[in-house]
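Only one protein chain is missing from this complex, and each of the others stays in its spot.
Should a chain be cited, it is by its letter among A and B, assigned in written order, with residues numbered from 1 in that chain.
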Amino acid sequence: MRNKMVLFEVVRTALTIAIALLLGYLILIFATDDPNTAFKWFIYGPISRLRRFVELLNRATPLIFTGLAVSIVFQAEIFNIGAEGQLFFGAVAATFAALYFPQIPFLHVIIVLIFAMAAGGLWAAVPAYMKAKWNASELVSSLMMNYVAFYLGLYIINYHMRDVNAGFLVSYKFPRTAWLPRLLRRYNLYPGIFIALGFAILVWFFLYRTKYGYELRMVGKNKEFARFSGIKVENVIIYSQIISGMVAGLAGAVEIMGLYKRFVWQMTPGYGFDGIIVALLARNNPLAVIPAAFLVAYMRTGALIMGRMTGIAPEIVMMLQAIIILLITAEAFLSFWKKRIIEKAAMEQEEKK
Amino acid sequence: MNELVHGILSPQFFYSILRVTTPILFAALAALLSDVAGSTNIGIEGMMLMSAFWGVMVSAWTGSAWIGLLAGVTSSVLLSLALAYFYLNLKTDLVLAGIAFNIFSSGATVFLLYLFTGDKGSSSSLKSYVLPKIDIPLIKDIPVVGDILSGHHVLTYIAFISVFVVQYFIYKTPLGLRLRAVGENPDAAQSVGISVKKIRYISMLLSGLMAGFGGAFLSMGYVSWFARDMTNGRGFIGLAAQALGGHSAFGSMWGSLLFGLAEAASYTLQAIRIPSEFTNMLPFIFTIIALAIYARSKLLQIKKIKEEEKKA
Partner (left out) sequence: MKAIEMIDIVKVYPNGIVANKGVNFEVEEGEIHALVGENGAGKTTLMKILFGIEQPTSGEIRIFEKEVHIHSPHDAIAKGIGMVHQHFMLVPSFTVAENIVLGMEPKKGFSIDMDEAVKIVEEASKRYGLEVPPTERVLDLPVGIKQRIEILKALVRGAKILILDEPTAVLTPQETEELFVALKNLAKKGMTIIFISHKLKEVKEISDRVTVLRDGKTMGTFLTKDVSEEDISRLMVGRDVELVIERPEPKPGKIVLEVKNLNYFREDGVQVLKNVSFALREGEILGVAGVEGNGQRELVEILTGLRFGAIGSVRLLGEEILGYDAYTLRRKKIAHIPEDRVEKGAALKASIAENLISDRYYKEPFSKRLLLFPRKVIEYAKKAIKDFSIKTDSPLTPVGMLSGGNMQKVVVAREFTAGAKLLIADQPTRGIDVGSTEFVRKELIKVRDEGVAVLLVSADLQEILQLSDRIIVMYKGEIVGYFDKNEGLTEEELGYYMLGVKRHDENKIKEAFAL
């Protein structure tokens, strides 16, 4: 029966993606005279060249971080949606550390990363503390913290670290010691993706192989039960959010250290909200975050490549993305079929007895 | 400093509070109507956006702001029903579905805007119409009060009237009772033969209706065009305002006014040349502090009652 269920999930996922793509194709028919070409680039674009594949990897990197961050709090049933602010502020802190700390090779990178994590953790600590201490809605406070992070960050960057010669609103360029170096000469591959994968394993290990992870999951499954069993629920509420904030803090820092080598955002990059999607797609499992992040990144990359090759607005793909997300997570979609499999298997088992 | 005091104490300032509160209040009421029946409508943002878009488009095509409003609200309601379908029939996670709908709306409006106008940023090339402002007889002649309360956009009045209607609806009508029953204990509602699904559909629909008004206000009152992602987080702010106010329409109103006050204040501060990054941040810091004080006082209140009784 297990096998059958796995098969079912695979078939179902494939079918939903096929349906979503079909819908996407229909939308494209409205948007362009040559939907076939556009469609081809969307599907095939990200794997058509190594350079584009690297683009895909780089795009998945921050999504893995934020997906992990959100998974951690969601596993504890805490609705902290502050990853966006945490990563933004983490990136600002990283910029600060990159620009003002002594340029010791290797060590500098570590310091910058630690700064980003600390800033993200600090940002998450505010809603955490308010929740644990006064039972204030973390949904509201973390959302507010996102806006504060954004405007405060912009203020710091634009008024104190802005590179006036750059022609754009960006910070000074980081010294080389604060870069995440290129790994391939001709391609813009930087170690971000590997750090992200490492963190996925680390987070998985934390959740399932440490006693703090156990505490966190039990609080998520039933807070009253956890308290009753002698778990300090308030502590868990605080540390789970701080750890999540630290992971989120990396998302921004790693990207700017690897891709831009300076702070470039005047809009919030949106990875925090993407992280919610990734986490929910992955059902909050840190290892499943990896494929989920890749799926989302694939759609984005495909869209951009399609846009570059055909001039179609990549926004179309946002609709497609939404449809794919909806159908994949629609539990009852094709459920009659699932029900039949289960019923048949259960009855067969009964008869054997 | 003088300038600041002057800015804040002027009738215009209070007038602008009501103006900027309007879309937030609609969003908060939308949040409330879904929340009482036990479902969190994260998709308000997208519904508002959709309504703002169709309001502009249809008013431009038909030349009538009212038909535009109707179209906008209809689009928002349809979206809310679709969300309900995914949530209730296909059993999609409600939060995820809400986020997906927001993404969808953001993409769809830009795509359609481009399709219809050839512009991806805003609808400024179209001539669309706005809904009228209304002077209230008698009140408009009272000094100061008249300046603050009269001459608002028709939807601003509808928003504040809606507060009373919604409150009455939730707490006095049979349907409201059923909504609350489903929100508090769906099994209890089911046990007396109420269809939980149907009630949740209705609550989503009403939520979509409110969101639709909020969106229409943005593009047909607050400004007179559509711009991509013009809701700018107001749907979420509405959710936050409702969370502050609990299950009461008045609570939602006070929460919304708090945000409105902060937003209006930030515009006033900008006028005296404080960096906009700073002034934009203020409403949110303000809210965090308010939330902390509110939550803390609620906690202390409980403790205090306990202690007093111990003494007695």
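A few points about this structure:
Note that contacts are C-beta pairs under 8 Å (C-beta built on N, C-alpha and C of every residue); 3 or more make two chains touch, one makes a residue touch a chain.
The structure presented is a predicted model; accordingly, all values stated were derived computationally and were not measured.
Across B:Asn89, B:Ser195 or B:Ser297, the single residue that touches the chain missing here is B:Ser195. The missing chain, though absent from the display, is touched by one residue of A:Glu9, A:Asp34 or A:Glu343; that residue is A:Glu343. From the options A:Trp134, A:Tyr155 or A:Tyr212, the residue with contact to the unseen chain in the full assembly is A:Tyr212. Note on the undisplayed chain: of the listed residues A:Pro102, A:Gly167 or A:Gly230, the one touching it is A:Gly230.
Within the complete assembly, residues 172-174, 177-178, 180-181, 184-185, 187-195, 302, 305-306, 309-310 of chain B touch the chain that is not shown.
In the full complex, chain A makes contact with the omitted chain through residues 1, 208-215, 217-218, 221-222, 224-232, 339, 342-343, 345-347, 350.
We take it that only the chains that are shown with their structure count from here on.
Against chain B, the residues of chain A that register as touching in their complex are 27, 30-31, 126, 130, 133-137, 139-141, 143-145, 147-148, 151-152, 154-155, 158-159, 273, 276-277, 280-281, 313, 315-319, 321-323, 325-326, 329-333, 335.
Residue ranges of chain B in contact with chain A, taken from their complex: 86, 89-93, 95-97, 99-101, 103-104, 106-108, 110-111, 114-115, 120, 233, 236, 239-240, 243-244, 275, 277-278, 280-281, 283-285, 287-288, 291-292, 294-296, 298-299.
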